[in-house]
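Omission of a single protein chain aside, the complex is shown with its protein chains in their original locations.
And then chain A:
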């Protein structure tokens, strides 16, 4: 692996981490789309900043562009507050307008400089190692590494300092306000970080793919955990994994690095969406099937409890009587036997002591709907888990 290859992967990973952190909170705040708006509408800020500074990596350019991001958020909220249109419409109105201003500015004034629409939309990570930062005569690495590194450092510091505030205002804005943590300050703080990160990441991955880096890792992590810190850690890990493996996919396919990274992000999400242990599609289908069997089990146990007559409890009779197909009856019988809830003598089924207690408890729960009584049953049965 050459030095340039290593640098590209390092930059891509840092960008992924810098995006995953604000992205996690955007996803939890149901504001994923605002990252799309920001990423497009910072374009005029970048163009104007570039005219002034003539340097794509200048801090001033980054601040100017980030400011356009904030203006977008303010405009969206202003339009939304009029009550005439909903938030998604407001976003859809604002960012294409901002973006188109940027496109016109580039076409009119920046034809001869290193700022073209392709680079803006897709970024060009492969060129990042060529633009180097030198202090005196010493080469200290690619410029964008320093830019993204600084942004990441700021983001991590802010996250560390204001984790508690971000959490409470994301979960419960009303409580945060009543406790004295102004939701507006936190909101615009998060928007500023998202904007600055977007500008920093923009050069590497472009306006469209930066959205994927913000949203996909967070959305994937959301399916896997019920703990905010773990969600952040997972989002960061998915980001880094996709950045590095995306690079090698691009290398192998000889394709766009940013495009490959995004494809990997999509694939990782798809895998987790299918196979996540509790929220994944397969787990959900399995759980529903299991719940159906358990409802049948309960019906079956109730039937046994209600009937002492031998003929009502004969295995064959049960098939006909409860009106189940053979497979289902067998599943239910197996489940009941596995849990020692029934015993079968000469094809006559009867409840065991455990089965009897279980049935009474379950009936109690269904009648009173009081959760406390069935706490110990929740571990064994899906049916009683919310």
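FYI, a contact is a pair of C-beta atoms (placed from the backbone, for glycine too) under 8 Å apart; a residue touches a chain by one contact, two chains touch by 3 or more; residues count from 1.
Methods note: contacts and distances are computed from a predicted model.
Missing chain, UniProt protein name: "Manganese/zinc/iron transport system ATP-binding protein", from among "Manganese/zinc/iron transport system ATP-binding protein", "Aspartate carbamoyltransferase", "Alpha-D-ribose 1-methylphosphonate 5-phosphate C-P lyase" or "Cytochrome bo(3) ubiquinol oxidase subunit 3". Of the listed residues A:225, A:291 or A:331, the one in contact with the hidden chain in the full complex is A:225. Of the options A:13, A:170, A:329 or A:359, the residue whose C-beta touches the omitted chain is A:170.
One chain of the complex is left out; on chain A, the residues touching it are 28, 30, 83, 161-165, 167-168, 170-175, 177-181, 222, 225-228, 230-231, 369-371, 375, 385-386.
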